[in-house]
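A short write-up of the structure that comes next.
A single protein chain has been omitted; all remaining protein chains appear in their positions.
Let's turn to chain A:
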Amino acid sequence: MQLDRARVTIRPRSPWEALDLGCRLAARHRRLLALAWLALTVPVFSLISLLCWNAPTLALLLFWWGKPLYERLALHILAQALFDHPPSIGQALRAWPGLLRRQWLASLTWRRASLMRSFDLPVTQLEGQAGRARQQRLGLLHREDGRAARWLTVVGAYVETCLVLGAVSLLLLMVPRSAGDSWHWAQWLLGPPIPGRLWLQHLANAFYVLVLAVWGPIYVACGFTLYLNRRTHLEAWDIELVLRALCQRLAPLVVLGLLLAFMLTPPPALAADAAPAEQPRVSVSTAHQAIEALLQRPPFENIETRARWHWRRGDPSPAPAAAPAPHAAANPSEGLARAAEILLWAALAGCLAWLGWHHRLRARQWAARLARRRTPPHQALPPLFAQDLAPERLPMDVAGHAEQLWASDPRQALALLYRGLLSRLVHDYKLPLRAADTEAQVLAKVAALQLRGLDDFSQKLTWHWQAIAYGHRVPPAGTCEALCRGWRRLFPLQGASQ
């Protein structure tokens, strides 16, 4: 065995890592392994299915039972590919009958249930061990990695089941509900088999063949790398690799050393002298050249080609194409294209203009709404309230009207006075009153103006208004005169003041 030609990195690994290496090894030769596997299993499966058309479960069982035989093909390909070029599909298939000759009965009968099948296969097939020697060999190999080999088979059984059931349920999920409940995937999975659907069972079996073409080689490769890893541990393959390379490097030195040892000189010192003599002298210019060559190689010179979409306009590369413009203008198709471009742009502008005209009313509404939003909200009074307090709605001579009303209806008189006061507060003093303000809140705002006369009058009027409005207590006589006097003092009539 020439370890230095191995196509995998040889180093001692944990059993789990050895399984992962098998995964990668199978992935390296994925196409070859799957095609060879299919070329072998599809005819076998077709034959079994035709023979057992009425018993799909039996067909699946028979096909499944033959797995150890198919696995020998995968191991043959993997073992060849490990040290050499992998065989072609035809070569592998031609070699297959020869591979079966050895212990095929045992692998199909009492060893069929073994959980370490793929781990043991290399011992049978590649080492050709049999009988007692095989038992001893397996005992040695199982001591460390048996556990991982067993779990590999258990997980593999789950993977096969899961992928097959997943593929079938994915197919059934695509069947529309209108096809009936008997097509529901849960029905197929959990319910009893439906007699008229034999072909569906055979289809599920075919899915198993496909899944096995992916998983089968991986399973074999994992067992194979586990076996290689165990032997790496047992026989220190990694050390052997380095030592052999070292021997090759030292070979000329050894001859020299032997020669000098013959001349009775202590070997260590000589070897130390000999080592530098081995190295050729390097001139400055050749060193520069070597450095330059090194700098051109991947870790330093790293050229990546990336393809992506971008706008043509922003690209400087069409610039040279634009340079021979006069020549292009002479081209009639160029002019046609230019005209079409202008037409298209004009059509776009026309569309935009028509849209603007069509929606001008809506645009105006928008503008109005925006303008309204800009005015601060607290200055606007609610419409009803504003109407009540509008100066036009009130008589010119509020006090005179109140005096006239007082005789017949004191309540109306006080209401008029109070409304008049609020109107004056809103319009003359610009107090920000809201419809929700209570009398006390209005008073507080008046007090904030710090106008003594207005404050006193407002308090008195509010008190009397509240007494008659809520308490139905008629104010004492003389109140009217006092209030009207106060009103006239605060808000003299326009004509009288002049």
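A few notes on this one:
Simple rule for what comes next: contacts are C-beta pairs under 8 Å (C-beta built on N, C-alpha and C of every residue); 3 or more make two chains touch, one makes a residue touch a chain; residues count from 1.
In this text, contacts and distances are computed from a predicted model.
Only one chain is not pictured, and the protein name UniProt records for it, out of "RDD family protein", "FecR family protein", "ABC-2 type transport system ATP-binding protein" or "HTTM domain-containing protein", is "RDD family protein".
In the complete complex, the residue from A:A39, A:L62, A:L93 or A:L165 that touches the missing chain is A:L165. One of A:D238, A:E403 or A:D455 touches the chain omitted from the figure, and that residue is A:D238.
If you put the hidden chain back, the residue from A:A179, A:L250, A:I291 or A:L493 that touches it is A:L250.
If you put the missing chain back, the residues of chain A touching it would be 6-9, 14, 16-17, 19-21, 23-25, 27-28, 148, 151-152, 155, 158-159, 161-163, 165-167, 169-170, 173, 214-215, 218, 222, 233-236, 238-240, 242-247, 250, 253-254, 257-258, 261, 267-268, 271, 275.
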